[in-house]
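All protein chains but one are shown in place.
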């Protein structure tokens, strides 16, 4: 995938999340992998309304989250790159949706889910499979956040909640990452309501 | 109705449920009866985003839920076929909407509804008519689920809640099944809020 | 206004309420006054999906709610006609939205509202003006419902909650009735959440 193709996909996905109310203000950001060696991601540009992105509102970044080429990446680009590098993900979604942030207030040491059909849409089993979504404290330092992420990372759990901030979910492409995001949000909303 | 016609209807209905947030990820599935003897259903294909289905994203299945012709049916095709065979329904809706799953946590032996105008939209009476929506435990085995369904089936109650999973509703066509689904969801949301 | 013009307006309004989730299934109905002497209303036809009405899905009724001309009016046409006759309203909205039905469970003798800016959008004052929305028991007999309505009717309170059923709101035209409906729903949702 080249940068313009990535930009078009990211704009389309961002519009969808915005319509769901998950990217209020200019919050949240999305990325997709452009190349493996060296690692290069396309990430949404900073500060823009995520419902109005065009294919040009995208920035190429390296494994540290620094821009390679024109444009200003999202402040959180460094965490996108870290997640992609550690997990092997080819797409990373970061949205400011309420349920994970509320769940992290209640379960600051990790949010446990089990025995729900929707776990299949997150890539796990619907029965007898305890899933713990890691929760890490918020920080403005992407290296600190990245270290917290990596310390709790498990290959079978493609999500991270940043407390008082939002949710990261990743996958093999933007569609899989979105499906996992939607299923996890459903599950978190469910356990907050039970 | 032939398979392409069914595919077009199913895609349109699925887009509507997706817009309501009832088919998050690639969850849920819809079916419509193609033929009576032998029983044949058209069911939505597996694993796709239900908001982006085309008329071609449909699979013909037999009474066991096995594919007859190309394509991979939803894993739950076997339950669709069982419901159609037992109830005589010509359309079956399965959605992952919150209210029934929350209600099943509170009333695992069946969810009772009565004396609500919206029951008319579910095909029952608004007064002095106790309606019990059956709840069955979740399973990955469609024969087990189908047996649980059949054990609790009553001809006047066209719905089934699968605990920690989702809702099935059926009717004479996709429109009637949708109207019943919408009215039942309204009722379940209501009794959870009272 | 003639019947086709009324049908077009009603279809457009019904699509708007449906998109808000206030006319689930085929629930709810709308009417607009066609003539004063003798009283004639145009009311939405029965049993149809309210998001898919066309200008032809309308029935002319008399002051008893009986059809004058072709088509089957909504079962609740008699209450529309009674409300129009008693209040002088030129448009009546009936929607199955949750907040009024929940409020009626909590306050079955009438729902009191006061000191809220949104009351201005309902045609009352934002300060020192106690507004009581009447609540009547549900019935399938429109004469019984109409008598209950008339017994509690006050010219300054253009709304009625039918318990375990839904909300009626009226006004000088469909736009005013909608604005009043939206403001009242906001207020009822508010007092349930405080």
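We just call them A, B and C in the order they show up, numbering each chain from 1.
Throughout what follows, a residue touches a chain if its C-beta (ideal position, glycine included) is under 8 Å from a C-beta of that chain, and two chains touch if they have at least 3 such contacts.
Just so it is clear, the model here is predicted, and its values are computed rather than measured.
Asks: Going by the stated contact criterion, tell me the shown chains that border the hidden chain.
Replies: Within the full complex, the chain left out of view touches A, C.
Asks: Which residue, C:30, C:58 or C:116, contacts the hidden chain when the whole complex is considered?
Replies: C:116
Asks: Looking at the whole complex, which of A:33, A:96 or A:179 touches the chain that is not displayed?
Replies: From the options A:33, A:96 or A:179, the contact with the absent chain belongs to A:96.
Asks: Against the chain that's been left off, what residues of subunit A make contact? List them.
Replies: Answer for subunit A: residues 21, 24-27, 49, 96, 98, 101-102, 105, 138, 140, 162, 164-166 touch the chain left out.
Asks: Just the residue numbers, please: which parts of subunit C touch the chain that's not shown?
Replies: Within subunit C, the residues touching the omitted chain are 20, 115-118, 121, 126-127, 175, 178-180, 182-183, 185-186, 189-190, 193-194.
Criterion: only the chains that are shown with their structure count from here on.
Asks: Are the chains arranged, by touching, as a line, ring, star, complete graph, or other?
Replies: Chain contacts: open path, no cycle.
Asks: Taking each chain's centre as the average of its Cα atoms, which chain lies closest to the overall Cα centroid?
Replies: B
Asks: How far is the middle of subunit B from the middle of subunit C, if each middle is the mean of its Cα atoms, in Å?
Replies: Here subunit B and subunit C have centroids separated by 32 Å.
Asks: So, what's the distance in Å between the C-alpha centres of subunit C and subunit A?
Replies: Roughly 45 Å, centre to centre.
Asks: For subunit C, write out the residues touching at least two other chains, lowest number first.
Replies: There are none in subunit C.
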